[in-house]
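Encoded as structure tokens, here's the structure I'll be asking about.
The other protein chains are all here in position, but one chain of the complex has been omitted.
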Amino acid sequence: MIEQICSIAEQILADKTVDVVIGYEAGTRGAVRPAFIRSAAEAGRLVWNDACTHNLANYVREKHVSPKKGAPPAKVGVILKACDARALNVLLRDNQAPRADLYLIGVACQGMRQNSGFAGRDLGDLELRCQDCAERVPAGCDVVVGEAPAAGVAPASAIARELDRLAALSPAERQAFWDAEFARCLRCYACRQACPACYCVECTAEQLEPSWIGVAIRTPEKRFFHTMRAYHLAGRCAGCDECARVCPVGVRLDLLNAWFRREIEGTYGYRAGQDATTPAPLASFVPSESLDL
Amino acid sequence: MPDTPFEPRIVGFLCNWCSYAGANLAGTSRIRYEPNIRIIRVPCSGRVDPLFVARAFQEGADGGMVLGCHPGDCHYRDGNYYARRRFNLMHGFLDFLGIDERRLKIDWVSAAEGKRFAQVVSQFTDQVRDLGPATVRQPAVLGG
Amino acid sequence: MIDNPYLPHLGHLTAVEPLGTGIKLFKVQFDDPAVARQFVYEPGQFGFLSAFGVGEAPFGITSVAGIDQTVDFAVAKVGTVTHALHEMNPGDVVGVRGPMGNCFPMPEIKGKNVIVLGGGIGGAPLRPVITSILNDRDNYGNLSILWAARNPSLLVFTDEYDVWRQAPRTQLHLTVDEGNASWSGHVGLITQLLQKVAPSPDNATVIICGPPIMIHFAITELQKMDFTSEQIITTLEAKMKCGIGKCGRCNMGEKYVCLHGPVFRHSEIKDFLESFV
Partner (left out) sequence: MNFITDAQLRGWLAQLIAESTVIAPRRAGEDLLLYQPVEDPDAICYDFGRSTVSPREFFLPATEALLTVERVRQATAGDGATAGNARVAGQWEVKLTEPHLQHDQVLFAVRPCDVHALTALDALMLKEPADAYYAERRARTTLIGLACEQMGPSCFCTSLGLSPDDGAGMDVMLYRADGGYILEILTDKGRVALASQAPVDFEGSRPQRAWPEAAYQVPPRAVWTERFNDPYWASLAERCLSCKICSYICPTCRCFDVRDYTVAQAAGYQKIERLRCWDSCMAEGYRRIAGGHNPRAAKAQRLRNRFYCKFDYYPADFGPLACVGCGRCVDQCPVNVDITEVLQDVAAR
């Protein structure tokens, strides 16, 4: 598969289809990390394996800028897994990058392993999102490398089961669970920075006028920050779970977003990133629907 | 501290064109309702960012109400349709975070429904009173 | 208890005067006379002014110790703290920390011709230089004041212009980027004014304060006029939270604006790893 990825990258760089290809390379101490390839000669640096967990859609907006004032913006090639491609669709839908300037290299994915992307860690089981994933082939790409598993995939519902477990608790128990999670949060904003859908120029968490939350790193502020972020991602989170992966203290942010995804799919039949055109569920309505509390 | 019975603090976001007028009507008609509600007048239920409600709970509210125009009656045509989706979700999400869903009430009350306004508010206040104080009572420092 | 450098001295505003559009002068009198006696400062030093409840921010001190009775700060309304300060009235309580930072080398420029370049609110920390010179007029050479602003309403210390103009061997040159109907003076950037005034570098020192980009271009212009880097002195602004080198916010390379500045000679700045612009 990697030969195919490299040769595609080489070709689109050589024929100037794109200025940069965002892919994966080998880092230090066994880590895999994002790579920015600018010439065909460098394409051999790219790797593909079960540790290519980063959602590279996160870099598309930043790379799609003009190299010089007045010059046309860079054309960007990017390697996407199925979940990443959904995130990219959200960006396209939200007009964060024009499709014409992107070359999307989809890669059929067998799932990524826990601890991926970090130096010096042994890879674990499949990441929870990958255990649950039923969609292994990215949609809407210019080219797709690899094929779906022949036997199909039976999602494990690892995250769904955790949602059910929490739903069965009393509200007080749920609050205790989340207080313990948020107590560990450092407010390092890694979740936000790693999130492709968190593209606001000024984050509500840092806005001064009006000031929604203080800068204090205390549980009330942290709870509000995560409540705010989860709500702002409702209908826009495509479930790459980078937020949970990058969190240095293991806050279960994947559950917050998964709650919204499940609820929105159940109520409105909408999956974030299913295409690049369907309006976001919170930016649309059907007059005849009811308040269903 | 004297042992006073618990009286919930309820924050109500009321649409200017319907429920706020409904509250006025309840008042001028001298209809009794529970006085626990602190009313915040908004131009439309569509103006109510669900985070307003989350923030109210954060700052120590025991219950939150969002009252808008009946579907189809929005002064701005479709503000309450957006509000309906937002609160449909936020209602459950706050519960998922541990804020009992019975502490948040979303309803439609028109300008003519003074009596209904009083009923909705009183019923909700009773409900929250029975639930006891909200446990999220950890006021964050207020914004500078 | 160890002396706490984060503890502000309490004071009252004795006056709040408009200096320009969105710019006000705040005159502070310390509540404790002992503090007032100890608060000795030199031209170029700065202090933190607190609007309690909103925060504190650093400002250059515009008054001169020994001449002015109060400690004064000129504040442009640009952020949350400055907005809160602009809402305040005489009699209101403020906090002051300082004086902080280094100062202009006044003894060194004695006997020299001094050229002062001030842009907008950047004129604030230069006022003590002008006042000190005029107050000790015989000990300094010629004084050229080049005073600039984006528009006439942003020119600061207008009520002192007559004093400056009438002082011996002192010239005031004004310019605005954009004039208006009642403006008959020079229109153009301060660099253009500088070309017109064409000060001589002989036995001269230039002191500049303004927006980073103005400082940058003024220095370029002065170098064309054969001013050496040693002759050019500027004072820089940076985001700061402590003023005593702890918060790590105001560094340009290894130099901290609060610890090593805010007054820098161009000969120092040009060797900084990081640009101030």
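To keep things simple, chains are lettered A, B and C as they appear, and every chain counts its residues starting from 1.
Criterion: a residue touches a chain if its C-beta (ideal position, glycine included) is under 8 Å from a C-beta of that chain, and two chains touch if they have at least 3 such contacts.
Owing to the predicted nature of the structure, the values given are computational and were not obtained by experimental measurement.
Asks: Specify the residue from the set A:A14, A:A41 or A:L186 that touches the hidden chain.
Replies: Here the residue in touch with the unshown chain is A:L186.
Asks: Decide which residue listed in C:D162, C:E178 or C:E254 touches the omitted chain of the complex.
Replies: C:E254
Asks: Considering the complete complex, identify which of C:R165, C:K196 or C:K246 is in touch with the unshown chain.
Replies: Reading the full complex, the residue touching the unseen chain is C:K246.
Asks: Over the whole complex, note the residues of chain A touching the chain we left out.
Replies: Missing-chain contacts on chain A: residues 27-29, 31-36, 54, 58-59, 117-121, 184, 186-190, 192-194, 206, 214-218, 242, 245-246, 248-250.
Asks: At which residues does chain C meet the chain that is not included here?
Replies: The list for chain C reads 1-8, 10, 12-14, 50-57, 76, 78-82, 89-93, 95, 211-212, 237-239, 241-242, 244-254, 256, 259, 273-277.
Here is the rule we go by: only the chains that are shown with their structure count from here on.
Asks: What is the distance in Å between the mean C-alpha positions of chain B and chain C?
Replies: 52
Asks: Quick one: chain A and chain C, Cα centre-to-centre, how many Å?
Replies: The mean C-alpha positions of chain A and chain C differ by 48 Å.
Asks: Rounded to the nearest whole Å, what is the centre-to-centre distance of chain A and chain B, using the mean of the C-alpha atoms as each centre?
Replies: 35
Asks: Can you list every residue of chain C that touches 2 or more other chains, as numbers and ranges?
Replies: 80
Asks: Got the chain B residues that touch at least 2 other chains?
Replies: 144, in rising order.
Asks: Flag every residue of chain A that touches chain B in the complex, lowest number first.
Replies: So the residues of chain A in touch with chain B come to 166-167, 171-179, 204, 208, 210-214, 216, 218-221, 223-224, 227-228, 230-231, 234, 259-260, 263-264, 267-268, 281-285, 287, 289, 291-293.
Asks: Which residues of chain B touch chain A once you look at their complex with the stated criterion?
Replies: Residues of chain B touching chain A: 50-51, 54-55, 58, 71-72, 78, 81-82, 84-101, 106, 135-136, 138-144.
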